[in-house]
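In this view, the complex is presented without one of its protein chains, the others remaining in place.
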Amino acid sequence: MMDIAWYLVLSAFIFCIGVAGVLTRRSPLVILICLELMLNAGNLALVAFSKMTGNGDGQIFALIVMIVAAAEVVVGLGVIVAMFRNRLPMDVDQMDELHG
Amino acid sequence: MTATAFGWLVLAFPLAGSITIALGFRQWRGRTAGWIGSGAIGLAFASSIGALIALQSRSPSQRALTSSLWNYIATEGVNVKLGILVDPLAVFMCLVVSGVSFLIHVYSVAYMDSDRGYSRYFSYLNFFVFSMLLLVLAGNFFLLIVGWAFVGFASYALISFWYRRRTAVRAGIKAFVINVVGDVGLVIAAILIQRDTGALDFPAVFARAGSVWHHNEWVIVAICLLILVGAFAKSAQIPLHTWLPDAMEGPTPVSALIHAATMVTAGVYLIARTHPLFELAPTAADISAAIGALTLFFAGTVALVVTDLKRVIAYSTISQIGYMVMGVSIAAYSAGMFHLMTHAFFKALMFMAAGSVIAAMAGTQDMDRMSGMRRAMPFTSVAFVAAALALAAFPGTSGYFSKDDILAFAAERGSGYWILYVVGTVGALMTAIYAFRMIFRVFAGEPNEEARELEHGHLAHAEPVNPLTGEPEDTDVGFPGPEHHIAEREAAMRAPMTLLAVLSIVAGVIQIPHVTDVVTDFLAPTFADSRFADVEPSVGLSVLTLALGALMSLSGIAIAYLVWVRRPGTSAQLVARFRRTHDFLIHKWYFDEAYDLLVVRPMTRLGQAASRTFERVVIDGVSQGAAMVVRAGNSLVRVAQSGIVRYYALALMTGVTALALYFLIAAK
Partner (left out) sequence: MESVVFFVAALLAIGGALGVVIQRNPFYSVLSLVVHLIALAVLFLLLSAEFIAAAQVIVYAGAVMVLYVFVVAYVGGLEDPLIEPSPVLRVVAPLFAVALGVELSFAILGSGLKGIDGKGAHVAAGFGSPARIGELFLTKFLISFEVVSLLLLIAAVAAVVLARRSKSPEPDRRLAADRPS
């Protein structure tokens, strides 16, 4: 059993990899996937803290995060499908009509 | 009820009338608005009589009552109330103002019928009467100035009553601008009075006047001169008189009320009211008397040559007010006020009769086109003759006694004041001449076209045109109504005219020198503090003046008869021989041209320069410059809103990283 600190640092690393992915990729699909990475990193931290305190609350929190992530994926993929159907380019940089 | 309660009622009724008519101005049918207005003024007149009776029931030394509704300002050093002062002078003015106003309202009920702005007219007229009564009843300078300003506004509103007529609007603006000049003088005078005496209400100011200012000290002279600026602007004396002839653009009853009987007498009232100040500054009083005399001479000369019927009467008004100003400036207070009263009677009557004549002429005011109307309009001609007799101071009429009262007083004061006496007497001659010039030109001789039509019972009708410029008009809102009303056909016009005719002839009996002196006795409590309270013209001087006055009057009538009836070509010959004098007089001594050159054009150029340079460069520069700065800043910030989501995310991340770094460092 490793120290809790290891899990937390791992979670931080995964989170940052996810950030880099969101900023770098242009396909909305891949961006959503990287978002999942970040959410999972958060889950890992939550469960680690739950183990640290001996409290089951962290696990419940992590479960709820998972549920929300699932719902978000549903909606996000629905949007992507709609984008594809309307023959919009699958490129986040070209969806720039909300500008000043 | 107490006199002050009556005083408040006098103010309340016209105001209520004005508001009532204004609120329901779409509802009133036919002549309703007219009767409401007349009723309101009638009630005001009844309240004035109530105030008179209440006042006279007190002993003479207790006839100056004040009453205030609330305090405007009550601080250290400044104490201004909404207060009225009811004393003999105020009640005298109230009676004259409300009485003559009532008669003119009744006249207007018929005269203004068929005008689309009927209700508006009576609302304005009631408001004017309210303002004038407020001015007269005011118990402090503050409220006096309020009433002063209201009267100026009412005058403007009524002069430009037919607001679609360009000439009327211009005349209204001219009147208002000159009035504002007077207002400024009055306000500055009030400021100086407040500064020196620490009070604005009349009893306090007059009580402290003697101890605050020395005799003929420059401060008090300046104050009196500033008061004179205000008085002359309102009363149309030189040099602020140019608005009054142009004010004839308003409806004839307006000319009768405002520019003959009431508003223009406000200046005279003001000088009489502030007489303690003028008696402390004899220099100012003498200047006032001199200007009064100059004005009466000037106006008399111009009235001899102008051909517009209403303008002759206007210059006659200026001239007669010159007499009144002269009178109150030389401390002939009751004489001046008496002349104010009689003048109100016969001048209002004269305007009413002129209105009837103009209606018969289908709107023309040019005397060159009038002649021989006596058979067609018997009542009007008798009324006009009655007014002219009183104006010309025919022996026995009211004008005779009042005018000569002033001149006799001037003679009694002696030394330099004999000049005023001479000027006044010459003026009386001129007055008689131009008064009967009007009579003979309009009523004598062969009937003209309109008169002949009228004799056959048919009122002349013409296309509506502007009487001054001849431009065609229509008869909708903002222009005179299509129908004309003459006195012979309207009882509502005949009744007031009859009453005024009787008063013009008979009212003189109340102030026959050394026989009756109702006015002097009545006004005595107000002027008891005057140095000249006991001065009375000696019997010899009175007789001399009366005789001379009769002589002037009769000679004037005779001259007029000769020139315009007996030898018809004489006036044309005189014009040809004295062409340059005639031109000078016809151009009103070139006052208007001088003002245009000295004042109007420089101000217009200043305004244009200001608009072109100052406004466009500085003000627009500042406001638009500020807008441009904001817009520039905006375009800088807009760069961040590219619409590309990833940049937003990057910005977010940058922020988070930076914050985390900060907290890390802070915690360490």
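Letters A and B mark the chains as written, and numbering starts fresh at 1 in each.
What we mean here is this: contacts are C-beta pairs under 8 Å (C-beta built on N, C-alpha and C of every residue); 3 or more make two chains touch, one makes a residue touch a chain.
The model shown is predicted, which means the values in this text are computed figures rather than measured ones.
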- [ ] Taking the whole complex into account, name the chains on display that the unshown chain touches.
- [x] A, B
Task: chain A residues touching the omitted chain (full complex) - done: 1-10, 12-21, 23-27, 29-30, 32-34, 36-37, 40, 43-44, 47-48, 50-54, 56-57, 59-60, 62-64, 66-75, 77-82, 84-90, 93-94
Task: For chain B, residues in touch with the removed chain - done: 646-647, 650, 653-654, 656-657, 660-661, 663-664, 667-668
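Everything below uses one rule, namely that only the chains that are shown with their structure count from here on.
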Task: chain A and chain B: spacing of chain centres that average the CA atoms, whole Å - done: 88
TODO: Name, in rising order, each residue of chain B that touches chain A in their complex.
DONE: 637-638, 640-646, 649-650, 653
Open item on the list: Looking at the complex, which residues from chain A come into contact with chain B?
Closed with: 19, 22-23, 26, 92-93, 95-100
